[in-house]
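Note that this complex is displayed minus one protein chain, with the remaining chains in position.
Chain nomenclature is as follows: A and B, assigned in order of appearance, with residue numbering initiated at 1 for each chain independently.
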Amino acid sequence: MGTGHNVLGRALPRVDSMEQVTGATRFADDLTLPGTLVGRQLLSTHPHALIVGIDTSRAEALDGVRAVITGSDLPITYGILPVSQDENALAVDRVRYVGDPVAAVAADNAEIAERALSLIEVDYEPLAEVVDLEQGLSEDRPLIHGEGSGRNVHRSVALEFGDVDEGFGVADHIREDVFHYSGNTHAALETHCVLASYDASGKLTLWSSTQVPHYLHRSLERVLELPAGRIRVVATPNGGGFGGKTEPFSHEFVAAKLSILTGRPVRINLSREEVFYAHRGRHPVLMWVRTGFASDGRITAMHFRSFLDGGAYSSYGIVSLYYTGALQTTTYQIPNYRFEGVRVFTNKPACGPKRGHGTPQPRFAVECQLDRAAEDLDMDPVGIRLVNAVEPDSSTVNHLRITSCGLRDCIAKVAGASDFTARHGRLPHGQGLGLAVGAYMSGAGLPIYWNDMPQSEVQVKVDRGGGVTVYSMATDVGQGSTTMLATVVAEMLGLQPSDLAMVTADTDLTPVDLGSYSSRVTFMAGNAAVEAAGKVRDRVVRAVAEKLEANPSDLVLADGRVSVAGDPAAGPDWSEAVRMAIATEGPLIESGSYRAPELAGPYKGSGVGISPAYSYSACVAQVRCDADTGMVVVERVWLAHDVGRAINSLLVEGQIEGGVYMGLGEALLEEQAFRGGLHRGPSLLDYKIPTILEMPPVESIIVESVDPEGPFGAKEVGQGPLLPVVPAVANAVHDALGVYIDEVPITPDRVVAALRDLARGGSGRFGPESVPDFDFGTPVRVEPPEGFVAP
Amino acid sequence: MTEQVLSLQVNGVEHRILTADHRTLLEVLREDMAMVGTKHGCDLGECGACTVLLDGRPVLACLVLAVQVAGRTITTIEGMAEDGIPHPLQTAFSEKGAAQCGYCTPAMLLTARALLDEVQAPGPDDIRQALAGNLCRCTGYNKIIEAVEAAAGAQD
Partner (left out) sequence: MTMRLPNFEFVAPASVDEAARLLSDPGRSSLIVGGGTDLFPKMKRRQAVPTTLVSLSGVDEMRGVRVDAAGNCVIGASTLLADLATSEVVPSAVATAAASIASPQIRNTATVGGNLCLDTRCNYIDMPETWREASGHCLKDGGETCWVAPQGDRCWAINSSDLAPVAIALGGSVRLMSTRGERLVPVGDLYGDDGIDCHTMAADEILVELLIPSDGGRATYRKLRRRGSIDFPLLGVAAAGRFDPDGICLEVRIVIGAVTPAPVRATEAEEFLIGQRLTEEVIVQAADIASGPVRPQDNTDTGSRYRKWMIPVFVGRALRDLVADDG
């Protein structure tokens, strides 16, 4: 085989880009079936209340209304995690946040549906509300899930790896800091939409903007009590996901039920307001972190506490909670580590996974604290990070396996490109530079529900004309998974990605992929595609080698031909080669699959954070601050990301830039804010996502550490680049103004408050002072993995 | 309900549509004319996803009534390619990776086109100002700016 690559790593356009730019891409709301009804949901106007009665009779009597349903029509609970099945499609007996769907209608048109909603009378008996961490931890508030009153603790965790007390004992310097990271949300531009159709044969089809067709399929089976074989889920191209469409939602069950009842297709398109209530976005997390350092900057111990305000339902909450403690060790060698965390229920929209799931918050805390430790120890931000940086092929104290690791390279690259060391601390007042790093998983090591089947399967079928069709349930949410698969298969077969037909995200047609979450698709579906395409290639090579009487290992697949190395003109073109293979061994249909290695450590909760590979990033942000108004302008960002291997460099850059963008929004603008149980502004005017005017130039630097297990060495890039951006900005603001804004987002009012404090002789810090007194219990002690060497 | 028969000039073709006064151009395009290339993200003028060109100028289809635009020239994404040949902006958006999920893309393209129709070689700041009403949640905008610059270059 030749060593050069056909298409790998090139900056090729997405395979679906011409459809996108001509407006031909069909999102869920663009699909129509004859006779489609408009579905709408009635939302709770109480943060916490019992439903005493619902009268739907007037709505039902309205001309043009085809069905009205309430909680009792969909009584079976669901939830993305098998251990937390605490949601109903429509509230049963009780509403838990403003926006909780309580009833739904299907009507001939939007006007009638709206009128019908206004005719539904719900009789509520309000309960005391629980709207923040403090209330969630109080003993005398009503339980949001359960009867009576008490602490609304969803789950708490206490783990200790190594001996933390000993680690602090040997420290030369110890810091304790408190941080708060406000909640924020995905705000994908496309609002969630589903079209459900129950046909005469008793088969239900859902076209939905979901990132997880497989999990939705399973949940529909459960809630609707239909056999899986009679349900088809098609994930339409998502108009952005970012984790916001990563679990089943009310409207999906509701549309399905309304279609079953009416025998007509039903569409539900959430309004922007409803999307803010459906949420599942970033948890607000209050954090306390105590870290011990040796005088040379090495970390001797870390004790991390996180308090998550989870909102009204579990969602991925348990996993989110564990994530706030899991990945601290993936960037720095922490020899002794204690993690304590708690998630509470509150009467607000449920939080869940957003790009970086549970890890941007602790990353913010750790990276800001590290800069301060560096100041204390008279080190520079680069130095303290390099002293602690993890090494390739090592394990962490909490049993994570690190293989490829380009962290040092990333730090060196951004520091070099931004001239960090020469400029940090030396820019005029108001201007600053900040550095931070991060790491993220290339796919969660375990599936969401326990099973020992592969996490991803891909099928490649070749027809007699040489046409290649790739089948995969991987769902393109804009990240380019379809292009990634096409590129991998094209690379293997010596074709162009645009030559292939891609059939994706359809539970009837495609083999399982668990979904577009946890940055798993490139690694897992990519590996499955490598295997499937490899089998196809082997068969074609075998057939051609036989025909040419050549040695199979001398054959090269490139430019649509199969030829002997060194003699590209000899040998058949691809379609002829395919016919040879079919003639010799029959249909050319092959499949491949991927299953992550067993990585879980010897403790409960070790399933969270394990991954076959970790991506690494480092970021430098340059800011200019207006000391009078507190406005922070990010002038430039450098971001180096170790993606293992770039399968398509254009798409990798796109993910880096998109991650930087989203991180900047979180750092400076975005907050899912509440006043009591009421959202402060469920609109794109009040919830401020950056416009083009807020976006600085980004220098993306691709680092390739070539992972031993990734497809062609590739790792993830969808989430990781966001992580270091937020603390890099915070550290830059400190460099610029001398203030410490320990609360994200870094809004102008917070900056000015800190500056005024500084001017009065204070510390110039804005942020939470303390964390609640919560008894996490005695931590479970876990011995470090065998062979773990403390630095 | 007051209804009128309107004559709408969309992408160079005259359409006669019977519609109620209170319906927006966005609703009429998507629901009555099956031209679903025009998107929506808020319905309230806050995101720019519904941008179409009215007499060559970008406007928000969610805040314009169909009755208000009768007889005027409307361009949607479906009318951007001419005789099946993509506009240079479309090619550039594809080649430069300016679309990720593609949801903001039709509106971005039309807004950018109005700019290029007016300014031959816009600089990055002109492009930023022109696209300041179009939100994109995926790309971070930089590849969009590159694509507009490339298309401007390809035009002359």
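We adopt the following convention: a residue touches a chain if its C-beta (ideal position, glycine included) is under 8 Å from a C-beta of that chain, and two chains touch if they have at least 3 such contacts.
The shown structure was predicted, so the numbers you read here are calculated from the model rather than taken from an experiment.
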item: From A:His145, A:Lys203 or A:Lys688, residue that would touch the chain that is not displayed; value: A:Lys688
item: Which residue of B:Leu26, B:Ala99 or B:Val148 touches the chain not shown here; value: B:Leu26
item: Identified contact with the non-displayed chain, of A:Glu87, A:Glu190, A:Glu252 or A:Glu273; value: A:Glu273
item: Those residues of chain A which, in the complete complex, touch the missing chain; value: 29, 40, 43-47, 98-99, 110-111, 114, 191, 269-271, 273-274, 628-630, 669, 678-683, 685-686, 688, 690-694, 747-749, 752-753, 756
item: For chain B, residues in touch with the removed chain; value: 1-2, 20-24, 26-27, 30-31, 40, 43-46, 48, 51, 54, 57-60, 62-65, 67-68, 111, 129-134
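The rule is simple: only the chains that are shown with their structure count from here on.
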item: Centre-to-centre distance between chain B and chain A (centres being mean Cα positions), rounded to whole Å; value: 30
item: Complex interface listing, chain A residues touching chain B; value: 11, 13-14, 16-27, 29-30, 32, 186-191, 237-242, 271-272, 477-480, 650-651, 653-654, 657-662, 683-685, 689, 691-693, 695, 697-698
item: Of chain B, residues touching chain A in the complex; value: 30, 34, 36-44, 46-47, 49, 76-78, 80-81, 86, 89-91, 93-97, 99-106, 109, 128-129, 131-145
